[in-house]
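Read through the structure below, which is laid out as structure tokens, and then see the notes.
The complex is shown incomplete by one protein chain, all other protein chains being positioned as in the whole.
Then we have chain A:
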Amino acid sequence: MPAVPCKTGCGKNAMLKRPKTGDALCKECFFWAFETEIHFTITKGELFKSGDSVAVAASGGKDSTVLAHVLKTLNNRYGYGLDLMLLSIDEGITGYRDDSLETVKRNRDDYEMNLKILSYKDLYGWTMDEIVAQIGRKNNCTFCGVFRRQALDRGAAMLNVKCIATGHNADDIAETVLMNVLRGDIARLKRCTAITTGSEGTIPRVKPLKYTYEKEIVMYAHYKKLVYFSTECVFAPNAYRGHARALLKDLEKIRPSCIMDIIYSGETLSVKEEVSLPTLRVCSRCKFVSSQEVCKACVLLEGLNKGLPKLGIGKSSKAKKMLEEYNAKQKTEIDKLNYEFKKNNCVSKGKVCKSKCNDISNGKNDECNDNCKSDKPELNLPANPKINKLLEEYGLFDDNQEQTSDITKNVNSDLEENTCAGACSGVDGFSIAF
């Protein structure tokens, strides 16, 4: 096969054909074009300001590795004046994240950047391995995605950075546009193509690789001999995204430019004024940004901690129904236990309560009052091993002994008010550093 000259006219022979434009380039010209395009995206999109501290979300995969490398290169070449650092999230996936974090550590050394690693275990009290053991292979990506999004925010706040740079590439964004169309998620459809996201009061996220093709990222990493981790997550891939991904790959084979066309579509469409979109506010529990009263991370965590792992999967109405059923069940169980407790202590076993409180024949209240002269543990539920076990299992009431008389009355409102056992600041597992 005859040698093809580099399209730029540099005189060298081409080494590759750019997937994005179809132009044949030599290695050096490809590197230069690749980096210059990202520089163009950064400058035209006004992603950074001089002197900003930027956390590069690093997973050890190709996208984040290339992002870290290119940002460092461009920062030196064009004098951005950025203080770059790496931020990683350890989801606790054995055989996947533990290995990829080793790659991130290598990047830290290679690029001489600080690295901060936050783990799901520390933040939420659960690793993804444990979550998958609860929820199964289906829907586990929901947990991982929601927790990671929040974990990145928390990490960025700890690092006190101005923004987070993520490695989302053009394929990812096009894929997300398609996915949001397929599932009718109009709110996400509107914002998924934005190069900078983040509302007031939150740390903005920027996507310097927004217009960079995945194939080119792989080629860049390959020719630059960058160290990255290329294994897929050991848990089942997200089925819905997989659908959109498969479609996009097929489309790309026919018309490679369709990736940019899809992004352009996302950029130029808008939502009709009469369509109500969720407004961003602060989660009433963890105080992080949320479109609901309680954020998705708190709902998911509550489900995990209550043994209802599917609580946050699907529509919020489903979750509400599930919680109502759970509360009703709890109430029934507690009523039953109360009844048995009284029965055991006051009536059964041939004992008679001396307090006269249980004088049912007199039609009086069957609850012990202050005048009760029995052992006076009336509804001392924690003393009952059955209740202890129940409470331990569902984590509803930690040491609420003095409130036990109110349990049967207030169980519903308690669950509404204090359903989050992990994501809010009231729990040990979550109160660390936040």
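General remarks:
What we mean here is this: contacts are C-beta pairs under 8 Å (C-beta built on N, C-alpha and C of every residue); 3 or more make two chains touch, one makes a residue touch a chain; residues count from 1.
Methods note: contacts and distances are computed from a predicted model.
Comparing "Cytoplasmic tRNA 2-thiolation protein 2", "MOCS2A", "Eukaryotic translation initiation factor 3 subunit K" or "DNA-directed RNA polymerases I and III subunit RPAC2" against the UniProt entry of the hidden chain yields the protein name "Cytoplasmic tRNA 2-thiolation protein 2". In the complete assembly, the contact with the undisplayed chain comes from A:275, out of A:133, A:275 or A:328. Among A:77, A:183 or A:222, only A:183 touches the chain that is left out of the view. Although one chain is not drawn, its touching partners on chain A can still be listed: residues 7-10, 18, 20-21, 23, 25, 29-30, 32-33, 36-37, 39-41, 43-46, 177-178, 181-184, 186, 189, 195, 210-211, 247, 250-251, 254-255, 257-258, 260-273, 275.
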